[in-house]
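Excluded from the complex is one protein chain; the other protein chains are retained at their positions.
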Amino acid sequence: MIALSLKDLDISYGDTQITHKVSLDIAEGESFALVGESGSGKSTVLKAIAGLAPQWTGEIRVLGKARSHGVDRDFSRICQMVFQDPYGSLHPRKTVDATLGEALTIHGIGNRSARVEEVMGSVGLDRKFRFRFPHQLSGGQRQRVAIARALMLKPKILLLDEPTSALDVSVQAEILNLLKRLRREQNLTFLMVTHNLPVVSFLCDRLAVMRQGRIVEVADIDELKRGDLKESYSRELMQISAAHAT
Amino acid sequence: MAMLRDWLIDDSPASPMQARLGRLYRIFGALMHNPLAVIGAIIIICLILAALFAPWLATHDPLRQALAERLLPPSAAHWLGTDELGRDIWSRVVYGARITLVIVALVAVLAAPAGLVIGVISGYFGGWVDRILMGITDIFLSLPKLILALAFVAALGPGIENAIIAIAITSWPGYARVARAETLTFKNSEFIAAVRLLGASSLRVNLGHVLPLCTSSMIIRVTLDMAGIILTAAGLGFIGLGAQPPLPEWGAMISRGRSFILDQWWVATMPGFAIILVSLGFCFFGDGLRDVLDPKSGEQR
Partner (left out) sequence: MRPLLEIENLRVTFPTARGDIDVVRGVSFTLGRERLGIVGESGSGKSMTGRSILKLVRAPGHVTADKLAFDGIDLSTRSEKQMRAIRGARISMVMQDPKFSLNPVMTIGEQIAEALLTHKRLPRREVNDRVHSMLESVRISDPERVARLYPHEVSGGMGQRVMIAMMLIPEPDLLIADEPTSALDVSVQAQVLDIIDELVRRKGMGLIFISHDLNLVSSYCDRILVMNTGEVVEECKAGELMKAAHPYTRGLIASIPRLDETRDELPVLDRSAWAKA
(Lines give C-alpha, C1' and ligand atoms only; values in the text may rest on other atoms or scores of the structure.)
Protein backbone atom coordinates (compact mmCIF):
# COMPACT_ATOMS: atom_id res chain seq x y z
CA MET A 1 0.00 0.00 0.00
CA ILE A 2 1.13 3.54 -0.73
CA ALA A 3 1.77 5.50 2.45
CA LEU A 4 2.42 8.83 0.90
CA SER A 5 1.74 10.00 -2.61
CA LEU A 6 2.50 13.40 -4.09
CA LYS A 7 1.17 14.39 -7.47
CA ASP A 8 2.17 17.50 -9.41
CA LEU A 9 2.87 19.38 -6.21
CA ASP A 10 3.55 23.10 -6.74
CA ILE A 11 4.33 24.86 -3.48
CA SER A 12 4.66 28.63 -3.16
CA TYR A 13 5.59 31.14 -0.53
CA GLY A 14 3.82 34.35 -1.40
CA ASP A 15 4.59 35.02 -5.05
CA THR A 16 7.60 32.73 -5.28
CA GLN A 17 7.02 29.24 -6.50
CA ILE A 18 9.35 26.88 -4.63
CA THR A 19 8.63 23.50 -6.18
CA HIS A 20 7.54 22.50 -9.66
CA LYS A 21 5.39 19.44 -10.30
CA VAL A 22 6.84 17.22 -7.62
CA SER A 23 5.46 13.69 -7.82
CA LEU A 24 6.45 10.82 -5.55
CA ASP A 25 5.08 7.55 -4.24
CA ILE A 26 6.36 6.16 -0.98
CA ALA A 27 5.32 2.65 0.05
CA GLU A 28 4.21 1.77 3.54
CA GLY A 29 7.17 0.80 5.70
CA GLU A 30 9.63 2.35 3.30
CA SER A 31 12.37 4.77 4.27
CA PHE A 32 12.68 7.43 1.63
CA ALA A 33 15.16 10.29 1.38
CA LEU A 34 14.85 13.66 -0.31
CA VAL A 35 18.33 15.01 -0.94
CA GLY A 36 19.52 18.28 -2.36
CA GLU A 37 21.28 21.48 -1.49
CA SER A 38 19.73 24.31 0.46
CA GLY A 39 17.18 26.09 -1.67
CA SER A 40 16.31 22.96 -3.60
CA GLY A 41 12.86 22.93 -2.01
CA LYS A 42 13.28 19.64 -0.19
CA SER A 43 12.31 20.99 3.24
CA THR A 44 9.37 22.82 1.72
CA VAL A 45 7.94 19.55 0.43
CA LEU A 46 8.09 18.18 3.97
CA LYS A 47 6.40 21.28 5.35
CA ALA A 48 3.62 21.09 2.78
CA ILE A 49 2.93 17.47 3.70
CA ALA A 50 2.89 18.38 7.39
CA GLY A 51 0.54 21.31 6.74
CA LEU A 52 2.98 24.05 7.64
CA ALA A 53 3.23 25.40 4.09
CA PRO A 54 -0.42 25.57 3.10
CA GLN A 55 0.01 27.35 -0.21
CA TRP A 56 0.14 24.50 -2.70
CA THR A 57 -1.65 23.03 -5.65
CA GLY A 58 -1.64 19.42 -6.80
CA GLU A 59 -2.42 16.43 -4.65
CA ILE A 60 -1.07 14.95 -1.45
CA ARG A 61 -2.48 11.56 -0.46
CA VAL A 62 -1.70 10.01 2.87
CA LEU A 63 -2.60 6.32 3.22
CA GLY A 64 -4.86 6.75 0.22
CA LYS A 65 -6.74 9.77 1.61
CA ALA A 66 -6.34 13.20 0.05
CA ARG A 67 -4.90 15.71 2.45
CA SER A 68 -6.39 19.13 3.14
CA HIS A 69 -4.23 22.24 3.21
CA GLY A 70 -4.12 23.04 6.91
CA VAL A 71 -3.17 21.13 10.03
CA ASP A 72 -5.91 18.78 11.23
CA ARG A 73 -6.34 16.45 14.15
CA ASP A 74 -6.96 13.22 12.28
CA PHE A 75 -3.90 13.76 10.19
CA SER A 76 -1.78 14.37 13.28
CA ARG A 77 -2.42 10.80 14.46
CA ILE A 78 -1.10 9.40 11.20
CA CYS A 79 1.85 11.60 10.42
CA GLN A 80 4.32 13.46 12.62
CA MET A 81 7.48 15.45 12.07
CA VAL A 82 10.92 15.68 13.69
CA PHE A 83 12.73 18.96 13.20
CA GLN A 84 16.34 19.72 12.49
CA ASP A 85 17.32 21.85 15.43
CA PRO A 86 16.87 20.15 18.79
CA TYR A 87 17.51 23.50 20.46
CA GLY A 88 14.64 25.23 18.69
CA SER A 89 12.04 22.48 18.56
CA LEU A 90 11.39 22.12 22.28
CA HIS A 91 9.43 24.69 24.28
CA PRO A 92 11.99 26.25 26.64
CA ARG A 93 9.56 26.52 29.58
CA LYS A 94 8.07 23.03 29.44
CA THR A 95 9.43 19.92 31.05
CA VAL A 96 9.95 16.76 29.03
CA ASP A 97 6.82 15.38 30.68
CA ALA A 98 4.72 18.38 29.63
CA THR A 99 6.07 18.31 26.08
CA LEU A 100 5.30 14.62 25.66
CA GLY A 101 1.99 14.66 27.54
CA GLU A 102 0.62 17.52 25.46
CA ALA A 103 -0.23 15.22 22.55
CA LEU A 104 -2.25 12.93 24.83
CA THR A 105 -4.13 15.86 26.37
CA ILE A 106 -5.00 17.30 22.95
CA HIS A 107 -6.42 14.00 21.78
CA GLY A 108 -8.03 13.13 25.09
CA ILE A 109 -6.02 9.96 25.54
CA GLY A 110 -5.85 8.70 29.10
CA ASN A 111 -3.21 6.76 30.99
CA ARG A 112 -0.86 9.63 30.42
CA SER A 113 1.88 8.81 32.88
CA ALA A 114 2.32 5.23 31.69
CA ARG A 115 2.35 6.22 28.02
CA VAL A 116 4.93 8.98 28.60
CA GLU A 117 7.25 6.58 30.38
CA GLU A 118 6.72 3.91 27.75
CA VAL A 119 7.68 6.22 24.89
CA MET A 120 10.61 7.66 26.83
CA GLY A 121 11.81 4.11 27.31
CA SER A 122 11.50 3.30 23.63
CA VAL A 123 13.64 6.28 22.60
CA GLY A 124 16.22 5.42 25.24
CA LEU A 125 15.58 8.25 27.68
CA ASP A 126 16.04 7.45 31.33
CA ARG A 127 13.11 8.14 33.68
CA LYS A 128 15.14 10.68 35.58
CA PHE A 129 14.86 13.08 32.62
CA ARG A 130 11.09 13.19 32.79
CA PHE A 131 10.73 16.45 34.69
CA ARG A 132 13.74 18.25 33.32
CA PHE A 133 13.58 21.41 31.24
CA PRO A 134 15.22 21.42 27.79
CA HIS A 135 18.15 23.53 29.00
CA GLN A 136 19.05 20.70 31.36
CA LEU A 137 19.46 18.27 28.45
CA SER A 138 22.21 17.71 25.88
CA GLY A 139 21.58 18.05 22.15
CA GLY A 140 21.21 14.31 21.67
CA GLN A 141 18.81 13.98 24.58
CA ARG A 142 16.73 16.84 23.22
CA GLN A 143 16.50 15.15 19.85
CA ARG A 144 15.34 11.98 21.59
CA VAL A 145 12.63 14.02 23.28
CA ALA A 146 11.61 15.46 19.90
CA ILE A 147 11.42 11.96 18.43
CA ALA A 148 9.45 10.78 21.46
CA ARG A 149 6.99 13.63 21.00
CA ALA A 150 6.46 12.59 17.39
CA LEU A 151 5.78 9.02 18.50
CA MET A 152 3.29 9.84 21.26
CA LEU A 153 0.27 9.45 18.97
CA LYS A 154 1.57 6.21 17.41
CA PRO A 155 1.79 7.66 13.89
CA LYS A 156 2.42 5.58 10.77
CA ILE A 157 4.58 8.11 8.98
CA LEU A 158 7.47 10.19 10.30
CA LEU A 159 8.73 13.23 8.43
CA LEU A 160 12.36 13.82 9.36
CA ASP A 161 13.86 17.21 8.58
CA GLU A 162 17.64 16.78 8.78
CA PRO A 163 17.23 15.07 12.14
CA THR A 164 20.96 14.68 12.81
CA SER A 165 22.64 17.56 11.02
CA ALA A 166 22.86 19.70 14.17
CA LEU A 167 24.40 16.88 16.21
CA ASP A 168 27.94 15.67 16.81
CA VAL A 169 28.93 12.56 14.85
CA SER A 170 28.98 10.28 17.87
CA VAL A 171 25.50 11.49 18.84
CA GLN A 172 24.39 11.28 15.22
CA ALA A 173 25.29 7.59 15.27
CA GLU A 174 23.11 7.05 18.35
CA ILE A 175 20.14 8.87 16.83
CA LEU A 176 20.48 7.08 13.49
CA ASN A 177 20.58 3.72 15.26
CA LEU A 178 17.53 4.75 17.26
CA LEU A 179 15.59 5.77 14.16
CA LYS A 180 16.47 2.54 12.42
CA ARG A 181 15.35 0.47 15.41
CA LEU A 182 12.10 2.43 15.85
CA ARG A 183 11.23 1.97 12.22
CA ARG A 184 11.72 -1.77 12.51
CA GLU A 185 9.83 -2.08 15.80
CA GLN A 186 6.89 0.16 14.97
CA ASN A 187 6.75 -0.46 11.23
CA LEU A 188 7.12 3.26 10.46
CA THR A 189 7.39 4.93 7.09
CA PHE A 190 10.15 7.54 6.93
CA LEU A 191 10.42 10.52 4.66
CA MET A 192 13.73 12.15 5.45
CA VAL A 193 15.16 15.37 4.11
CA THR A 194 18.93 15.65 4.21
CA HIS A 195 22.01 16.76 2.36
CA ASN A 196 24.12 14.02 3.86
CA LEU A 197 24.35 11.08 1.44
CA PRO A 198 26.15 8.68 3.80
CA VAL A 199 23.26 9.09 6.26
CA VAL A 200 20.87 8.24 3.42
CA SER A 201 22.94 5.21 2.66
CA PHE A 202 22.67 4.04 6.27
CA LEU A 203 19.00 4.72 6.90
CA CYS A 204 17.05 4.72 3.64
CA ASP A 205 15.78 2.39 0.94
CA ARG A 206 15.26 4.87 -1.85
CA LEU A 207 16.10 8.48 -2.55
CA ALA A 208 15.03 11.36 -4.74
CA VAL A 209 17.49 14.08 -5.73
CA MET A 210 16.02 17.56 -5.85
CA ARG A 211 17.36 20.62 -7.55
CA GLN A 212 15.76 24.04 -7.85
CA GLY A 213 12.34 22.75 -6.89
CA ARG A 214 12.28 19.76 -9.21
CA ILE A 215 12.98 16.10 -8.71
CA VAL A 216 15.96 15.26 -10.87
CA GLU A 217 16.19 11.57 -10.20
CA VAL A 218 14.68 8.81 -8.09
CA ALA A 219 17.05 5.99 -7.33
CA ASP A 220 17.40 2.86 -5.30
CA ILE A 221 19.80 2.87 -2.38
CA ASP A 222 21.93 0.17 -4.02
CA GLU A 223 22.47 2.44 -6.98
CA LEU A 224 23.74 5.09 -4.58
CA LYS A 225 26.06 2.63 -2.86
CA ARG A 226 27.43 1.43 -6.17
CA GLY A 227 27.70 4.98 -7.45
CA ASP A 228 25.28 4.23 -10.26
CA LEU A 229 23.25 7.42 -10.29
CA LYS A 230 22.16 8.44 -13.77
CA GLU A 231 21.84 12.23 -13.71
CA SER A 232 25.00 14.30 -13.82
CA TYR A 233 23.82 16.53 -10.97
CA SER A 234 23.25 13.52 -8.70
CA ARG A 235 26.70 12.23 -9.53
CA GLU A 236 28.15 15.65 -8.76
CA LEU A 237 26.53 15.60 -5.31
CA MET A 238 27.87 12.13 -4.77
CA GLN A 239 31.39 13.03 -5.75
CA ILE A 240 31.44 15.90 -3.29
CA SER A 241 30.26 13.55 -0.55
CA ALA A 242 32.79 10.94 -1.54
CA ALA A 243 35.61 13.49 -1.61
CA HIS A 244 34.77 14.26 1.97
CA ALA A 245 34.96 10.71 3.09
CA THR A 246 38.48 9.46 3.60
CA MET B 1 17.20 23.47 55.11
CA ALA B 2 20.07 21.82 53.28
CA MET B 3 17.72 19.00 52.35
CA LEU B 4 15.19 21.42 50.97
CA ARG B 5 17.89 23.08 48.91
CA ASP B 6 19.09 19.75 47.52
CA TRP B 7 15.52 18.84 46.68
CA LEU B 8 15.09 22.14 44.85
CA ILE B 9 18.28 22.00 42.79
CA ASP B 10 17.91 18.27 42.06
CA ASP B 11 18.86 17.69 38.43
CA SER B 12 16.24 14.98 38.05
CA PRO B 13 13.04 16.21 39.64
CA ALA B 14 10.43 13.57 40.36
CA SER B 15 7.31 15.65 39.79
CA PRO B 16 6.20 18.67 37.77
CA MET B 17 5.84 20.54 41.06
CA GLN B 18 9.44 19.95 42.00
CA ALA B 19 10.61 20.97 38.52
CA ARG B 20 8.65 24.21 38.72
CA LEU B 21 9.73 25.04 42.24
CA GLY B 22 13.32 24.23 41.28
CA ARG B 23 13.11 26.71 38.44
CA LEU B 24 11.66 29.37 40.73
CA TYR B 25 14.39 28.67 43.26
CA ARG B 26 17.08 29.18 40.62
CA ILE B 27 15.50 32.45 39.52
CA PHE B 28 15.25 33.51 43.16
CA GLY B 29 18.89 32.61 43.76
CA ALA B 30 19.98 34.61 40.72
CA LEU B 31 17.93 37.57 41.90
CA MET B 32 19.57 37.42 45.32
CA HIS B 33 22.95 37.77 43.63
CA ASN B 34 21.91 41.09 42.15
CA PRO B 35 22.37 43.80 44.82
CA LEU B 36 20.10 46.35 43.16
CA ALA B 37 17.31 43.80 42.82
CA VAL B 38 17.66 43.00 46.52
CA ILE B 39 17.40 46.69 47.43
CA GLY B 40 14.37 47.01 45.18
CA ALA B 41 12.76 43.94 46.71
CA ILE B 42 13.36 45.28 50.23
CA ILE B 43 11.74 48.60 49.33
CA ILE B 44 8.72 46.87 47.81
CA ILE B 45 8.39 44.56 50.81
CA CYS B 46 8.55 47.61 53.09
CA LEU B 47 5.77 49.22 51.05
CA ILE B 48 3.61 46.13 51.38
CA LEU B 49 4.31 45.83 55.11
CA ALA B 50 3.53 49.51 55.61
CA ALA B 51 0.24 49.07 53.79
CA LEU B 52 -0.70 45.94 55.74
CA PHE B 53 0.27 47.21 59.18
CA ALA B 54 -0.60 50.87 58.72
CA PRO B 55 -2.79 51.06 61.84
CA TRP B 56 0.10 49.81 64.00
CA LEU B 57 2.86 51.77 62.30
CA ALA B 58 1.03 55.08 62.31
CA THR B 59 1.47 57.18 65.40
CA HIS B 60 -1.67 59.26 64.86
CA ASP B 61 -4.99 59.05 63.12
CA PRO B 62 -4.13 60.22 59.55
CA LEU B 63 -7.39 62.14 59.24
CA ARG B 64 -7.58 63.73 62.67
CA GLN B 65 -7.14 67.48 62.46
CA ALA B 66 -5.50 69.45 65.27
CA LEU B 67 -5.35 73.03 64.23
CA ALA B 68 -3.25 73.94 67.26
CA GLU B 69 -0.50 71.70 65.96
CA ARG B 70 -0.48 72.82 62.36
CA LEU B 71 2.74 73.00 60.30
CA LEU B 72 5.02 71.71 63.05
CA PRO B 73 8.52 70.67 61.92
CA PRO B 74 9.67 67.05 62.40
CA SER B 75 10.03 66.22 66.09
CA ALA B 76 9.75 63.30 68.51
CA ALA B 77 5.98 63.66 68.67
CA HIS B 78 5.52 64.09 64.90
CA TRP B 79 8.38 62.24 63.18
CA LEU B 80 7.84 63.93 59.84
CA GLY B 81 6.07 67.02 61.11
CA THR B 82 2.44 68.03 60.55
CA ASP B 83 0.56 69.59 57.68
CA GLU B 84 -1.57 72.70 57.41
CA LEU B 85 -4.47 71.05 59.26
CA GLY B 86 -2.27 69.66 62.02
CA ARG B 87 -2.39 66.06 60.69
CA ASP B 88 0.64 63.87 61.34
CA ILE B 89 2.58 63.47 58.06
CA TRP B 90 4.24 60.16 59.03
CA SER B 91 0.85 58.58 59.64
CA ARG B 92 -0.48 59.98 56.40
CA VAL B 93 2.50 58.69 54.43
CA VAL B 94 2.06 55.23 55.99
CA TYR B 95 -1.64 55.13 55.14
CA GLY B 96 -0.81 56.53 51.72
CA ALA B 97 1.14 53.33 51.04
CA ARG B 98 -2.20 51.51 51.00
CA ILE B 99 -3.59 53.78 48.33
CA THR B 100 -0.42 53.56 46.26
CA LEU B 101 -0.37 49.79 46.51
CA VAL B 102 -4.01 49.50 45.53
CA ILE B 103 -3.49 51.75 42.51
CA VAL B 104 -0.43 49.82 41.38
CA ALA B 105 -2.00 46.41 41.91
CA LEU B 106 -5.27 47.24 40.22
CA VAL B 107 -3.61 48.84 37.23
CA ALA B 108 -1.36 45.80 36.84
CA VAL B 109 -4.32 43.43 37.12
CA LEU B 110 -6.41 45.39 34.63
CA ALA B 111 -3.89 46.56 32.06
CA ALA B 112 -1.33 43.76 31.81
CA PRO B 113 -3.67 40.87 30.97
CA ALA B 114 -5.63 43.05 28.55
CA GLY B 115 -2.43 44.10 26.80
CA LEU B 116 -1.12 40.54 26.82
CA VAL B 117 -4.21 39.03 25.24
CA ILE B 118 -4.57 41.76 22.62
CA GLY B 119 -0.87 41.54 21.75
CA VAL B 120 -0.83 37.76 21.45
CA ILE B 121 -3.98 37.66 19.32
CA SER B 122 -2.65 40.41 17.11
CA GLY B 123 0.74 38.76 16.69
CA TYR B 124 -0.47 35.20 16.21
CA PHE B 125 -3.25 35.79 13.71
CA GLY B 126 -1.70 38.70 11.84
CA GLY B 127 -3.48 40.05 8.75
CA TRP B 128 -6.46 42.33 9.25
CA VAL B 129 -6.86 41.35 12.92
CA ASP B 130 -3.36 42.61 13.53
CA ARG B 131 -3.93 45.77 11.52
CA ILE B 132 -7.09 46.74 13.39
CA LEU B 133 -5.79 45.94 16.87
CA MET B 134 -2.45 47.61 16.32
CA GLY B 135 -4.18 50.62 14.77
CA ILE B 136 -6.15 51.11 17.97
CA THR B 137 -3.01 50.53 20.01
CA ASP B 138 -1.14 53.12 17.99
CA ILE B 139 -3.85 55.70 18.57
CA PHE B 140 -3.55 55.21 22.31
CA LEU B 141 0.23 55.20 22.17
CA SER B 142 0.37 58.43 20.22
CA LEU B 143 -1.33 60.42 23.00
CA PRO B 144 0.69 61.47 26.05
CA LYS B 145 -0.24 59.26 28.99
CA LEU B 146 -0.98 61.96 31.54
CA ILE B 147 -3.08 64.00 29.11
CA LEU B 148 -5.10 60.95 28.12
CA ALA B 149 -5.61 59.99 31.75
CA LEU B 150 -6.62 63.59 32.44
CA ALA B 151 -9.21 63.47 29.70
CA PHE B 152 -10.68 60.23 31.02
CA VAL B 153 -10.82 61.46 34.59
CA ALA B 154 -12.36 64.72 33.45
CA ALA B 155 -15.03 62.71 31.63
CA LEU B 156 -15.60 60.14 34.39
CA GLY B 157 -15.32 62.59 37.28
CA PRO B 158 -12.48 62.90 39.77
CA GLY B 159 -11.82 60.15 42.31
CA ILE B 160 -9.41 57.37 43.01
CA GLU B 161 -11.41 54.64 41.19
CA ASN B 162 -11.65 56.68 38.04
CA ALA B 163 -7.96 57.52 38.26
CA ILE B 164 -7.16 53.80 38.36
CA ILE B 165 -9.40 53.10 35.36
CA ALA B 166 -7.87 56.00 33.47
CA ILE B 167 -4.31 54.84 34.15
CA ALA B 168 -5.18 51.27 33.17
CA ILE B 169 -6.69 52.49 29.91
CA THR B 170 -3.54 54.43 29.12
CA SER B 171 -1.06 51.69 29.96
CA TRP B 172 -2.32 48.58 28.14
CA PRO B 173 -1.09 49.63 24.66
CA GLY B 174 2.53 49.37 25.76
CA TYR B 175 1.97 45.82 26.97
CA ALA B 176 0.13 44.90 23.80
CA ARG B 177 3.14 46.04 21.77
CA VAL B 178 5.55 43.98 23.85
CA ALA B 179 3.35 40.89 23.72
CA ARG B 180 2.88 41.21 19.97
CA ALA B 181 6.61 41.52 19.34
CA GLU B 182 7.30 38.47 21.50
CA THR B 183 4.56 36.49 19.82
CA LEU B 184 5.94 37.29 16.39
CA THR B 185 9.34 35.88 17.35
CA PHE B 186 7.85 32.69 18.80
CA LYS B 187 5.08 32.15 16.26
CA ASN B 188 7.35 30.69 13.61
CA SER B 189 9.54 28.70 15.96
CA GLU B 190 9.74 24.97 15.52
CA PHE B 191 8.34 24.15 18.94
CA ILE B 192 5.14 26.00 18.11
CA ALA B 193 5.01 24.23 14.73
CA ALA B 194 5.44 20.93 16.57
CA VAL B 195 2.49 21.62 18.86
CA ARG B 196 0.34 22.60 15.90
CA LEU B 197 1.26 19.34 14.20
CA LEU B 198 0.03 17.47 17.27
CA GLY B 199 -3.39 18.85 16.40
CA ALA B 200 -3.62 21.62 18.98
CA SER B 201 -6.22 24.33 18.34
CA SER B 202 -5.18 27.97 17.94
CA LEU B 203 -6.62 28.68 21.37
CA ARG B 204 -4.52 25.95 22.92
CA VAL B 205 -1.36 27.01 21.09
CA ASN B 206 -1.82 30.58 22.24
CA LEU B 207 -2.89 30.01 25.82
CA GLY B 208 -0.70 27.05 26.56
CA HIS B 209 2.44 27.77 24.59
CA VAL B 210 2.77 31.33 23.32
CA LEU B 211 1.34 33.18 26.32
CA PRO B 212 3.61 31.64 28.96
CA LEU B 213 6.61 32.76 26.94
CA CYS B 214 5.37 36.34 26.86
CA THR B 215 4.61 36.53 30.56
CA SER B 216 8.16 36.93 31.79
CA SER B 217 8.84 39.94 29.60
CA MET B 218 5.43 41.21 30.63
CA ILE B 219 6.27 40.90 34.32
CA ILE B 220 9.50 42.78 33.71
CA ARG B 221 7.73 45.48 31.76
CA VAL B 222 4.97 45.90 34.35
CA THR B 223 7.46 46.12 37.20
CA LEU B 224 9.45 48.75 35.37
CA ASP B 225 6.23 50.63 34.57
CA MET B 226 5.15 50.68 38.20
CA ALA B 227 7.22 53.79 38.80
CA GLY B 228 5.45 55.52 35.93
CA ILE B 229 2.05 54.41 37.20
CA ILE B 230 2.80 55.74 40.68
CA LEU B 231 3.96 59.01 39.20
CA THR B 232 0.88 59.32 36.98
CA ALA B 233 -1.37 58.62 39.95
CA ALA B 234 0.53 61.17 41.99
CA GLY B 235 0.28 63.62 39.10
CA LEU B 236 -3.49 63.17 38.93
CA GLY B 237 -3.64 63.59 42.70
CA PHE B 238 -1.50 66.69 42.43
CA ILE B 239 -3.85 68.44 40.05
CA GLY B 240 -6.79 67.38 42.16
CA LEU B 241 -8.27 64.78 39.79
CA GLY B 242 -7.10 61.66 41.62
CA ALA B 243 -7.74 60.80 45.23
CA GLN B 244 -9.93 63.38 46.86
CA PRO B 245 -9.28 64.99 50.25
CA PRO B 246 -9.03 63.96 52.98
CA LEU B 247 -7.57 60.70 51.58
CA PRO B 248 -3.81 60.63 52.31
CA GLU B 249 -2.69 60.11 48.73
CA TRP B 250 0.95 61.10 48.21
CA GLY B 251 0.44 63.22 45.10
CA ALA B 252 -2.43 65.11 46.67
CA MET B 253 -0.30 65.64 49.78
CA ILE B 254 2.48 67.22 47.72
CA SER B 255 -0.09 69.41 46.04
CA ARG B 256 -1.33 70.73 49.38
CA GLY B 257 2.22 71.22 50.63
CA ARG B 258 3.15 73.28 47.61
CA SER B 259 1.80 76.48 49.19
CA PHE B 260 4.18 76.10 52.12
CA ILE B 261 7.21 74.79 50.26
CA LEU B 262 9.45 77.74 51.15
CA ASP B 263 8.78 77.95 54.89
CA GLN B 264 7.51 74.46 55.78
CA TRP B 265 9.46 72.31 53.33
CA TRP B 266 8.61 68.99 55.03
CA VAL B 267 4.93 69.13 54.13
CA ALA B 268 5.60 68.55 50.43
CA THR B 269 8.97 66.85 50.71
CA MET B 270 8.05 63.85 52.87
CA PRO B 271 5.43 62.35 50.54
CA GLY B 272 7.74 63.28 47.68
CA PHE B 273 10.45 61.15 49.23
CA ALA B 274 8.00 58.29 49.57
CA ILE B 275 7.16 58.49 45.86
CA ILE B 276 10.80 58.60 44.81
CA LEU B 277 11.74 55.71 47.09
CA VAL B 278 8.95 53.41 45.93
CA SER B 279 9.47 54.27 42.25
CA LEU B 280 13.16 53.51 42.60
CA GLY B 281 12.35 50.25 44.36
CA PHE B 282 10.21 49.07 41.45
CA CYS B 283 12.83 50.18 38.92
CA PHE B 284 15.64 48.34 40.67
CA PHE B 285 13.59 45.21 41.10
CA GLY B 286 12.40 45.36 37.49
CA ASP B 287 15.96 45.67 36.22
CA GLY B 288 17.01 42.71 38.33
CA LEU B 289 14.10 40.66 37.03
CA ARG B 290 15.02 41.52 33.48
CA ASP B 291 18.56 40.24 33.98
CA VAL B 292 17.26 36.98 35.37
CA LEU B 293 14.11 36.31 33.35
CA ASP B 294 14.91 37.66 29.93
CA PRO B 295 14.38 34.73 27.56
CA LYS B 296 17.12 36.07 25.30
CA SER B 297 19.72 35.51 28.00
CA GLY B 298 18.95 31.82 27.67
CA GLU B 299 18.30 30.94 31.30
CA GLN B 300 21.52 29.00 31.50
CA ARG B 301 21.80 29.29 35.24
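As written, the chain order gives the labels A and B, with residue 1 at the start of each chain.
FYI, a residue touches a chain if its C-beta (ideal position, glycine included) is under 8 Å from a C-beta of that chain, and two chains touch if they have at least 3 such contacts.
Everything numeric in this text was worked out from a predicted model, so none of it was measured.
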| item | value |
| --- | --- |
| Which displayed chains the hidden chain touches across the whole complex | A |
| Of A:T16, A:S38 or A:N111, the residue in touch with the unshown chain | A:S38 |
| Sole contact to the chain not displayed, among A:K21, A:R127 or A:K225 | A:K225 |
| Touch criterion as defined above, residue of A:D126, A:D168 or A:E231 at the omitted chain | A:D168 |
| Identified contact with the non-displayed chain, of A:Q17, A:T105, A:S122 or A:S201 | A:S201 |
| Subunit A, residues in touch with the chain not shown (by the definition above) | 37-38, 139, 168-174, 176-177, 180, 195-199, 201-202, 224-225, 236-238, 240-246 |
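Note that in this section only the chains that are shown with their structure count from here on.
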| item | value |
| --- | --- |
| Length of the line joining the C-alpha centres of subunit A and subunit B, rounded to whole Å | 47 |
| Interface residues, subunit B side, partner subunit A - complex | 11-16, 18-19, 23, 189-191, 193-200, 204, 208-209, 212-213, 295, 298-300 |
| Of subunit A, residues touching subunit B in the complex | 50-52, 71-73, 75-77, 80-81, 83-85, 88-95, 97-98, 102-103, 106-107, 128-129, 131-133, 135-136, 146, 149, 152-153 |
